[in-house]
Structure formats: C-alpha cells, structure tokens
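Take this structure, written in structure tokens, and hold onto it; I'll ask about it next.
The other protein chains are all here in position, but one chain of the complex has been omitted.
Order as written gives the chain letters A and B; numbering starts at 1 within each chain.
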C-alpha cells in the first residue's frame, strides 16, 4: 500500500478540478478574442491576411512552446528515477500555469472595457510566465508533490504578473527575453522556496540524486532544444521587422560563444580533465539567459558573443564552487542548479541590458529607437535614465522574488499537500505507477523493482 | 533461422517496389505543380512573393509533419520490445501513405484538366490522411507485419479520400482539424480491422504487451510533440488570417484544460492514487481531437476549455472501464487504446462542431462567416441546417469506417502477408535485426538475447 500522506487519489483530483473549473468560469466572464482572432472584428479592420500577427509570431510561439514542454521537461529527466515526474509534472504545471497566466497578465496588462483580449502574443506571454514557474520547479525538483507544485504555480504566476506589470508598464523597463522578469524572478523565487522547504535529512535520498547513462541522454534532448530555440524565445515578442531579426541573431551568437566557454571551463574544472554532463546540460544555455534583456538592443554580434562567453564561465564556476557553498552554508538545496543557469546569468543579462540601454544613441538606432526604447524616442527620458530604470528593475525583481518565495515557501510547508519524506525524494514511484526496470525475459528484475516499491511504500 | 511465414526477404521488397513504381508512374501521368509551385505560372500571376501560400502554411505543415513522424512514431514506442517497429513501421507506412494520399485526394478533390495540382496545402492534406492510417495502426500495433500495414494503408487512404470527398465536397461539412474525417474515421476503421483480426491466444504474448521505464519516456516524446503541435494541426488548412489564428488558440486552451482533467481523473481512478502513464500519454491529447471540428469556429476560449475538460475525462474513463469491456465482450484488442484517444473524443468533437455550427449567427461572425461557413454566408443553407449536415457527417463517417474496416480486415486475414503468430506479437525481433539489450562488458547479456531470438524463431 502507498503511504497515506503522499497518496494523491483525492488531493490531486480535487485541486485539478477546482482550479480548472475556476479557470473556465473566469475565462467565460473575462476573456474574449482580440481583433486578430475574432471573425467579425478582423474582417472589419480591412487589413490583409498576411498582416495578421499570427504570421509574425506563431512560428516563434511554437519554438517557445517546445522549450517549455520538451526543453524544460526533458532537461530535468537527468535524475535516474525521476523521469516520469520531470516530464509529467512539468506538463501538468505548465498546462495550468499558461491558463492562469493568461488571466493574471491580461488583468495587469490592461483590460479592454472589462475584458481580457487574447491572441498569439498573449499565448507567448503566458508561455513565458510558465517558464518562470518551471525554473522554480527546477530548484525543488524531486522534493515536492504535484499538489505543492500546482499551489506554487498559482502564487508564482500571480507574483510574476505583478512584477512584470511594475517593470514593463509602470517603470517602462525593456526586457523582451526576460533576463529579469523570467529568469531572475523564477530562479530567486525558487531558491527561496527551496530554502524554506530545507530538508535536513535529504542525504537519505542522495543515492537517487544523480544521473544514469540514458537519463543524461534524455536530458540532452531538453538542453539542445532549449539551446536551438532560445533565439526564438528572446525575439518572440519584440517589435516586428529588424527587432525580431536582430534579437534572434544576437542570441544565436551569444549561445555559440557560451558553448565554447562552457566546454573549456568544464574540462578545466572537472575531475581528471573530463567533461561534466551537468555543465554541458546547463551552462551552455546561460548565453541565452544573459542575452534576454539586451538581445533586442544594438548589442552588436561581438557584444553578444562576449556576453555569452562570460555567461558560460560564470555558470560553470557556479556549479563547481558556489552550489556546494549555497547548500552547506545557506541550506539552499537547488536540485537543478537554477542559480547557475538562470540566477547569475539573469543578473548578468540585466546588467548588460542596463549598460547597453544607457549608451543608446539616435546615431546608432535611427528611427528604430521608437521600437527598442519608446520612452527615449519620445523624449520622455534620456538613455542614461533608461539605463538606471533597467538597473532599478533588477532590484525590484529580486525583492519581489525573494519575498514572494519566502511567503509561498511557508504556504507549501503546510502538511496537507502530500510532500514526500526525506527518504523517498527523487523517486517516481511515490506518485506514478512505475513499470519494470528494463525488458527482461524471466520477470525477475520487474519483481525486484516491485519489491523495492513495496518497501518504499510500506 | 527465421520462421518462413514471417520472413520478409521477398514479400516486403516486392510490395515496396511495386507500390513505389506505380506511384511514380501515376505521378508522372497525373501530377503537376500548382500555380504557387510552378516557376512559370507563379511569375505570371503578378502576386508578390509573400502572398505565396508557402509562407502562410509551411510552418504549420512542418509541425504537422513532426506530429506524424515523431508524434505518432514515438507515442507507440511505449511497448518494451517494439520500439523499432513502432517508429520504423510508422515511418514506412507514413512515407507510402502520403504519396498515395496525394493521388487519391487529388483525384477526388477536383482535377484540373485531367491533372492533379499540388502544393503545400495538398502536402498538409496528405499528411492528415496519413495520420488517419497511423491511428488505425495504433489499434493493431504489435500484431501485424509491415506488408499487412502497407496493404491496410493502401485501402484506408482510398476510403479516407472517399469519405472526405462526401463530407467536404458533397455535403459541405466543415471539419478543418478532422475530428470526423481523421480521428473518428481512423479509430473506427482500425477498431473494426483489429476486431476481424481477433487473436484468441494473444495472452501468450501478454508479457510483452507492457512498457518498461525507458520505453515510457520515449513515448512521452511522442505525446508532448503531439500536444504542442496540435494547435498547428487544427489550424493548418483553415482560411488565412483570423481563422488560422483563432483555431490555433482554441486548440491551445482545449489541450491545457484537457491536461488538468486527465491528471485529476488518472489519480482518481488508478491504483493507489498513483498516476498512470497510459492516461498521461494518451488522454491528455483528447482535447486536441475534440477541438478538431469546432476549433475554427467562434467556440470562444472558455468553450474550448470545456470541450477539452470533458474530452480528458471521457478518455481516462474509457481507458479504465471501457477498454477491458471492449476486449472481453466485443473481442476488440485495441493495443494503444485508440478508441479512447481518437474514437470517443472524435465523436465528441463532431457533436460540438454540429452544435456550434447550428448556433452560428452573422452577429457573431460578421464577414468572417464566409470563411467558416461559406454555405451559410452565401445563403444556400441556414445555420441549423449546417448543424444537421455536421451531425449527418458523423454518421456517414462511422458507416464508411466500420464497413471499410470490415472488408479490409478480411483482406488482411489472407495468410500471405507474413503476420506474426500469437506467441510472438509485440516483438521487434521477428522483423528487425535486434542488437543486444544493453551495453555490456562481457558479452553475456547479448548472448542471452540472441539465444532467446533463436528460440523465438525456431
């Protein structure tokens, strides 16, 4: 029999059904097609079909979608006995978060006569917000029940929308690829949650907190998809034309440079001069994170490469030297090392964005200034002020993320959500029907597996 | 030595070569570039390059293509010893079916002076038709030879084109995402085929008719790709502009809602309150199937979510309670449970489409009515009549699928196609050179594997 505390027979159905029914009711009351998805309104605009935003953004949306569901989902399958949960809980909380994000972002980003208008851009924004939740999921991976994750998503999406509103709408911050709003926010929120959920006896599950050969290959599917589609991520909601084009290209070069510094640093720091899969799977992506804010700016290709190069170095050093310290001294058990992939590179990206904004000139941007820095183009602020806004936004983001993580961490500690005990973390078998280990011909290994399952659950 | 009956040395080459040579001859006689792919004709149209349908539809086509080859292919790798066949036969029959579908659909959809004109839209339609064959493949998975599958594809594509012609061209049915033409047709055709091919002693292969840990992870690759790209599937051939945009968005929300109800129902119904991978891999997709007909209509976002929510519930209940009954009472051995993923949700989608069509008004659709319901817009029929047409189309589809499956099932029973015996179903080793089980260092497990292979084949 399964442990009653972690049994999901009632808890999970109840929360899934209640959340979905609330979502449906709120969508029914508040959400409408926007001008580009509504049959009547679109035909009243007299715009030609190819001007519909669908054709500008849908390919980018699908790339982002792949990053959210395949990228994040498979990146986390590196654990030997947690593949079902990594992909499966990623799937569940993302499916919830994107619906909830549609409402929260719509609510904060401006209602139209009391209604939220949606289309491909809101879909991308909802996926972005979901990405932030999945970053936090990486910090607590293996140590939380699906109910806890849904509750975390509920609050985190809300706080994400608040922070995003303050930055983009109140302060006028530019952050198209989300170095701050997505990566910094998601990482520090998750780090604070995992700090509050600190498990002193987690070493009892230590033997499961590592990869096996094939689980590392599955994880590489996630890594490579994130890496390939990051140019689409950063460019998905920038202005049409040169902006989308330039952002994608800057990110492409940032990532390429990051990959070389990651491999170099991994061989330099790892045991016996061998490459460490943890670095390759994660640090090689830091170049995408770090180009999130400045990617749309006139960062230049070599500027992008410098940013990526530094991000890879910082990230590997973080995995090697900082993560052990965070765990031992600060009691932050960061399963996926999100601090190294999203936290520090996110801060780097915010700083690069602030500096790049501060030195922006009409000489360089021409009429393109109004797309990248509308407040500077309109004369409302000057470039150096915009740079200051960018820097202040980083502080705001860190504050909201840490405070939010603190509160939500305590909520998640309530003993009703079915969290696993310290001895059975990183284990699919608690929440999933797990089949036998490998194809076998006499049934023996399956029997062994099941026996162990029973032991775990007794 | 291999069993002579299942030996493919001559059977498979003969059918592959004959089919392909016939295809080449028929293409040579009948098929031409359409106005958008022909160098001369395109330059005579005086349309600008960005008006070429390629830019409206090719990204959607590629998403559909991924669903057909990766989505369906990997979804079926859940069986422990059938991964090569799942991906490999999927690949073979899809490559054949898309060529044959080009001819059959071109033939029925209207020839141009005796020629079939092709471009990206016909490519999407060919992939759609192929999808229907792959759904049927799911019902007979593990129990058929590649020759049987090619023969099944040959007939099923033909009947698909007939049914599609009756619905879309004769009756004026709307079914952009194929709830009826693709899913209902493919499911009930396949169910009837597997009924006719009933194997009374299939329990002798029962130990292979289950998953192992890694095979379930491979299957999740298929599931997630199908889930992500379903919005592209349903919107791939709708009208340009708001129609593609709206359809993709409706499907996106339908799938998200479906995922939450699937997880809830899985935990509620499965053993010990644990999640069942079969449900997650399949039922979470039912929201895409169910939005296939009404997705292009003004279903509203919350309407889409209700449809997806119900589809997930129906699908899990089908896996849990109906499939065992179908197998025991009706002798329908449905390997992948296509009745739960494509059959019932397809019917649900058809009904939702009929209702949504029946209540369509100019007040809601405006000038967009001519894209969604051209017969209603032209005044030829009224909305409630269109609704009736939609409902009648479901009956037609079911009739053709079941009757077709009956006939084709008996054809496939002919003892010349190399079907496996009841004792060696769900086994790659009959049709594939299978390497050793896992990397090993003394060659022992490979030896074991080969020994067993010989036993199977002796």
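Heads up, the rule we're going with is that contacts are C-beta pairs under 8 Å (C-beta built on N, C-alpha and C of every residue); 3 or more make two chains touch, one makes a residue touch a chain.
None of the values given here were measured: they were computed from a predicted structure.
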Please pick, from B:12, B:377 or B:402, the residue that touches the omitted chain in the full complex. B:12
Checked against the full complex, the residue among A:242, A:382 or A:422 that touches the missing chain is A:242
Out of A:17, A:69, A:84 or A:225, the sole contact with the unshown chain comes from A:225
Out of A:257, A:347 or A:376, which residue would touch the omitted chain in the full complex? A:257
Residue by residue, what part of chain B touches the chain that was omitted? 1-2, 7-17, 19-20, 23-25, 27-28, 31-33, 36-44, 49-50, 52-55, 58-59, 62, 65-66, 69-70, 73-74, 77, 83-84, 87-88, 91-92, 95-96, 98-99, 118-120, 123, 146, 213-214, 218, 221, 430-439, 441, 443, 457
Using the document's contact rule, name the residues of chain A that touch the chain not shown here. 50-51, 55-56, 59, 63, 80-81, 207, 210-217, 220-221, 224-225, 227-229, 232, 240-246, 248-249, 252-253, 255-257, 259-261, 263-265, 267-268, 270-277, 280, 284, 298, 300-302, 305-306, 309, 363-369, 371-372, 437-439, 448, 452
